[in-house]
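Every protein chain except one is present and positioned as in the full complex.
When the chains are written out, they are named A and B in that same order, and each has its own residue count from 1.
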Amino acid sequence: MLWYTGKRILQMIPVFFGATFLIYFMVFSLPGDPIAALFGDRPPAPSVIAQIRAEYNLDKPFIVQYFLYIGGLFQGDLGTTYSGRPVADVMASAFPITARLALLALVFEAFAGVLVGLIAGLRKGKWFDATALVVSLLLISVPTFVVGFVLQYVFGIQLGWFRPTVSGDAPWGELVLPAIVLASVSFAYIVRLTRASVADNLNADFVRTATAKGLSRRRVVTVHVLRNSLVPVVTYLGVDLGALMVGAIVTEGIFNINGVGGTVYRAVTLGEGPTVVSFIAVMVIIFVVANLLVDLLYAALDPRIRYAK
Amino acid sequence: MSLPVTDAATSRYDSSHEPLLQIRDLEVGFQTQRGLVPAVRGVDLTLYAGQTLAIVGESGSGKSTTAQSIIDLLPGTGKVTAGQILFEGRDLTTLSAREIQEVRGNLIGYVPQDPMSNLNPVWSIGFQVEEAIKANNIAQGKEARLRTIQVLQEAGLSDAGDRLKQFPHQFSGGMRQRVLIGIGLSSRPKLLIADEPTSALDVTVQRQILDHLGTLTRDYGTSVLFITHDLGLAAERAEQLVVMYKGKVVESGPSQQILANPQHPYTQRLVAAAPSLASRRIQAVKTHDSVEGEIFAQGAIDNTLLERAAERENAAPAKDLISVRNVSKVYRIRKQGFRTDELKAVNDVSFSVQKGTTTALVGESGSGKSTVAKLLLKLESITSGDIEFDGHDVSALKGAELLKFRRRVQPVFQDPYGSLDPQYSVGNTIAEPLLAHKVGTARERQMRVLELLDQVSLPASTRYRYPSELSGGQRQRIAIARALALKPDVLVLDEAVSALDVLVQGQILNLLTELQTELGLTYLFITHDLAVVRLVADNVCVMRKGQIIESATTDEVFDNPRETYTQDLLAAIPGGNFEFGR
Partner (left out) sequence: MQNKNYTPQGHYVAPLEETPVAAIDKLDESQKARSTWADAWDAMRRRPTFWISAVLILLIVVVAVFPALFTSVSPDKNCLLANSNGGSEAGHPLGFTRQGCDVYARLIFGTQASVTVGLLATLLVTLVGIVIGALAGYYGGILDTLVSRLGDIFFAIPTVLGAIVLMSVLPNRTPITVALVLSIFAWPQIARIMRGAVLSAKNSDYVMASIALGVSRFKILVRHVVPNAIAPVIVIATVSLGTFIVAESTLSFLGIGLPPSVMSWGNDIGQARTSIRTSPQTLLYPAAALSITVLSFLMLGDVVRDALDPKARARR
């Protein structure tokens, strides 16, 4: 396991540099003036331009720009927002809110998704399974922002069960509805994945052997079928984090949450390019690190990975 | 007719008692889109306490389905549709899910077929054994752990205590099978169902494990229901035989009686096809009209083909066509960290093959026999030594020379399901080599495909079919036809009949012998199965751990094996001591 962890961390390093370089490259090496592109239709004041030029070292060669940026990252300098606040400061206040939202969403999609998927897989072809399949297909095909608007309208405005927008410090209770919106698509994917995996494992030889040993049906299902079906679900969670980040931008925008996603949402809609770039670079770094954790979790769940060379 | 009395054949039961297991008129069907497909059609069998009964049949005969239906392990849509399964007088088919769960493991143990897929890869070995012990209330808590070690030690894993925390993928196939046997016997059941428990293992391992299983069940007084495709194995291990064919019992009774005097035509066929040490090399009886003649008549498809045919006729009979001299093959294996290990898959191997003869390379898994085949086919590069084919150094061949070599030496691989491209029709598969070497026009190639199909005794309409519609034996014929398309001199047959049912195997071996006589082919026959070797080979090389430890003519090796390993191999052939009534 130690060897595996070390190997994964080593593999992460080039990905980290590659991904940040890629973002940097795309933004600052596009033909034309990057400043103009960053600010779109609303050219900023000359003082802002000068500040941005200094901030991003635009007068230096591109590769130097990149390394100065990376050097800053390691010293905790994540960039500056449009209004001049350090990104790190905004992160410090916004990140806990988004972490809470993401945690709620993850717990919901993982537990509910696995549970519904398990029942559907065990009753393949029955009405529960058919309903679960149809509902999951519908959830995947409706964009998150539509689900957000509709739930906000129905539960927040019409029924008044939840606050339609979340207050500044975003208490757990107010985050429930946004978390459900955020989790909806991933929930559907997890249902489908668990269902397929459970149905597959039910036909596995080792499940038949477990039954032949005299184990109860409940034990066969939980210890052998469900346990093995969790492995692909965990791998999926790694990929899914990316979708959750995009979802967070949309959801926090709709519910007016002061998290990372909400900040990016406002920056995007207001055309504040530098803020968008800085924040998304940080999000990509979080994504890379989170995927490392998911890989380690995956290895913890599957001994074949753990002991692989 | 000599019938040696084996241990298993001595009666240890009293048939005046009630039978332990009695299956009556059992019918099992599988629900499919096209309705209920019957798999077992009215099976009867009776098993007394302490007895071993074997169900013998080829794939699809319903033997495993019968066994699985006893403790309700039928896969998917399988269902018992009629009949009774009486275990100690209780009809198991009428039990509730709860009641049958009490019977499983506790009263009836089960040892499955494939050790690779029957242990859960994510749980440790100790966990999986202990789980069975706890579920059947044999022991709980700390005692369960001790019992687990004991069970595994009894099953033949002496270092069980240290290995409880290891996972299935860290165990070899043989060891996993021992674990499964340990699980099956952990609660001292009255009946053990062993569904082809060793068919995935090497013969010597198979023998050790079956001996051990025999000792254990005799000690515990356990009855065994033994499922196998191997008549020799069944006869050696069971006193009662049930022969199944297409879901029905065609013959049942005491093993020795059935072997000595098979009554049903199907059983007679099985007995006749069972290879044993007493068999002799198949001689081709049938001679077709000269196929080479036909080629001449067809007009010159290809001049070199004709030249080669002529060459073949004029060649001196005792010339070495292939000589392998001091060949080694080393693989580098990456270990954890940055170390690499060297694996000598083939170590200083030398042998030669004469034109028109069959040389068998025999060995167990990991002996390096298949690597030799790949080296000869130039599918892998030689680390040291050289292989000469008809005077040419194989490793030096390039470009046009290599192409020429390829058309003269053709392979037929083991797995008939993997060696044909599922997307290609049979006609295209057989025509592929002709196309690759640009032989003939489209029409001529078409004619050649028909001719080849005829040579392997398949109807012309087969060319429109796809591999998924064919049986294993039929696919192997297609593979042979494809290999013959370019009129090669040598066929390298890598376990070419190992995956086939015994009757089909016999048929393919006959076909190969006929083709050898007709076309003057030279065979390199790679196999783990010594019994088959006796039927087809002129010379035998026995391989172990990358080296050839014994090589001589087939008769010499079988009659006077010099090495202990060869003797062990010969002794491990199931049913080797029987002389079948034929």
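Basically, a residue touches a chain if its C-beta (ideal position, glycine included) is under 8 Å from a C-beta of that chain, and two chains touch if they have at least 3 such contacts.
Just so it is clear, the model here is predicted, and its values are computed rather than measured.
Checked against the full complex, the candidates B:V28, B:V504, B:V557 or B:A572 give a single residue touching the omitted chain, namely B:V504.
Only one residue in the set B:P433, B:G546, B:P561 or B:P574 touches the chain that does not appear here, and it is B:P433.
When the omitted chain is restored, the residue from A:A112, A:V246 or A:L296 that touches it is A:V246.
In the full complex, chain B contacts the hidden chain through residues 15, 19, 22, 24-25, 32-33, 44, 46, 48, 76, 240, 245-246, 248-254, 257-258, 263-266, 269, 377, 379, 402-403, 406-407, 409-411, 413-415, 418-425, 432-433, 436-437, 458-459, 461-462, 464-466, 468-471, 473-474, 479, 482, 486, 503-504, 507.
Touch with the hidden chain on the side of chain A covers residues 11, 14-16, 18-19, 22-23, 26-27, 30, 32, 34, 36-38, 40, 137-138, 140-146, 149-150, 153, 157, 200, 241-243, 245-246, 249-250, 253-254, 264-265, 268-269, 271, 273, 276-277, 280, 283-284, 287-288, 291.
The rule is short, and it goes like this: only the chains that are shown with their structure count from here on.
Note for the complex: chain B touches chain A at residues 71, 73, 75-76, 97, 101-106, 109-110, 112, 114, 117-124, 131-132, 135-136, 167, 169-170, 180, 183-184, 187, 334-337. Residues of chain A that touch chain B in their complex: 3, 203-217, 219, 223-224, 227-228, 231, 301-304, 307, 309.
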